[in-house]
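Dropping a structure here in structure tokens format, bear with me for questions.
All protein chains but one are shown in place.
Our next item is subunit A:
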């Protein structure tokens, strides 16, 4: 059949196909062999360093670093001005590593923009790099170096640089004939060969290895190849013998002998997941050989220098003019397109073709599949095979066949079909010559759509990336927004446009797309030195919390402050305020706060706990005398211990209160100063603690101590209201039981509080006898109450009767117990009856 014309059999089961991806667009003047080269896996870009080997560095022939897409379209180039490069390599995120002779590694992005550099250590610096390899493991991208002293150094992950020196080789005299990086049980080791010896090198040891089943006549090793997944190793010896086996050297996969003794230029594995016949591809200058565990091999003649790029499911071969893909035909394709295949998929394809020709044969073929109940298998096969084809025409015919077969099936989930159509649409789009990412279906699935989108973004192919997101209906946050954000980050770097233009362009495109972080874009703008643009962009950021940190970084603290306040998030305001405090001088800082009351009040809060003195300065600045007064009062009883200090603090407070026109507070404070002085004296005179008592308590203590003179003195000096003084004096006297003094006091003049309180206080201290003395003096209205208090119900009754008050009589009656107070009860009842009569 038409599709299998370029199939080459290897053994009985498998075929290999070499198909052209692109004819290269680059128009290279040099031979590839004169350049240092690196091609990234997964259809990645190709880097060339020209003129690298020339010793004389005339200005005209400086090395040039060029980067091309896989289709040979130039992406960028720069003149190489740094040191001698030994090796180029690509990281997993498509950054270019340029490993220099002195062990420093420069990282460029795929537009030749310098990103950063790192060094492989002093030892490498001293001994220089002899050879280097870039490798990829699950830890990331690593670099292995063979130094001039024939020692190995490596770093497993360049983003988390930890240098490891490997154990010494058995012989340091000459470099190994070939070596490779292996990754076994999550450890990176080095496999190397010198002559007929094979060693495995790790941090601590160097073990000689013997491949099982190695032919005794094998000879010295010339070349080795490690498979894409580090599972298999192939060794080429100077007798033209190839050994293939597992990387653990426990199992042999096969061997092959060819008659070519010349050392091959390159050797790589060519296999795919679930491969039936794993093979190695060996390249000489003009010859390419695919060899497996078979008698025969496939040989191709090369017209020009070609280079091999191992991939997950095959090998890419590129030269000055073309870019090809060599791979093992996957099973599904083989079933369908093998000559005279009777597989269900093949029959279905044929049936569909006949159907298009309106031939009844279509029915016959279909019937044949249906009879064997293989229709759903046939559809599945066609769908799968479509994925392996590069030619859209072939893809379409296979999908048409699948769709045709689907019609005759009742329950066939359309999902796999739809999926495949979508995936192929995406794949065809990115394989386009202009885009130049020749991913196969298997690689695409391995890479995932997210990574693919990232790579498109890296190449600044924003519209295509967005189209793909929309086509696949990816969620906005994962898809379109992310890409737009990247676009915007790129946009801000365009220095030729004005800030206004850029900001507007970005806002127009991005709008309020969910998941867009304007602050991130602004951050990028700031990194590019466009502070004004960054501020403009931040205006679009809806979350103040995101604006503030960047504004602070850009030293726009005042703007940050107002943004923080707008957000209503106090914590954010604090962040800015304390930042400002360190950044500005004190005067400026206070001035800034002056205009931001929220910030000011927060800062005051902070000062109250951390820096009380600053608080004073703050109040001073606003002429806030009231608060200053409060401040001094607080100081006087919280921090000052000595009496002089306290008085001084209060004196300050008085001044401030006067300035604040708060006469009440000033007077009160003056009184307090007076009191403090008196208390101080009392304390010295009487040797008792008086300080810090209130005026009331002070007098009360004095009375308790019998210092009535002094108490009187205070009473007059502080103009204490008579009522209070009387209350105070009688309760204090009662407390110390000085009934005599109380009586004297009661007679000193007419009581301003009446005499009921005297009764109450005596009763409270259980002195009925004294109470009775005062009960008689109580004003008539309160007499009943007073007599009840002292328990003289008889007199109470008399008083009540005298007042002719019924409620008072009831009150007394309620207190009477009939047994004891019979006479009183009788008296009251009689009086009541009399009142009622009237």
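Miscellaneous remarks
Heads up, the rule we're going with is that contacts are C-beta pairs under 8 Å (C-beta built on N, C-alpha and C of every residue); 3 or more make two chains touch, one makes a residue touch a chain; residues count from 1.
Just so it is clear, contacts and distances are computed from a predicted model.
Name of the non-displayed chain as stated in its UniProt record, restricted to "Vacuolar protein sorting-associated protein 33B", "Large ribosomal subunit protein mL46", "DIS3-like exonuclease 1" or "GPI transamidase component PIG-T isoform X2": "Vacuolar protein sorting-associated protein 33B".
Within the full complex, the residue among A:107, A:258, A:528 or A:720 touching the omitted chain is A:720.
Screening A:141, A:443 or A:630 for touch with the missing chain picks out A:630. Of the options A:83, A:195, A:529 or A:597, the residue whose C-beta touches the omitted chain is A:597. The chain omitted from view is touched by exactly one of A:608, A:716, A:744 or A:769, namely A:608.
Listed residues A:481, A:672 or A:751: the one in touch with the omitted chain is A:672. Think of the hidden chain as still there; on subunit A it touches residues 514, 543, 562, 565-566, 568-572, 574-575, 578, 596-598, 601-602, 604-606, 608-610, 626, 630, 633-634, 637, 664-665, 668-669, 671-672, 675, 692-696, 718, 720-721, 723-724, 727-728, 731.
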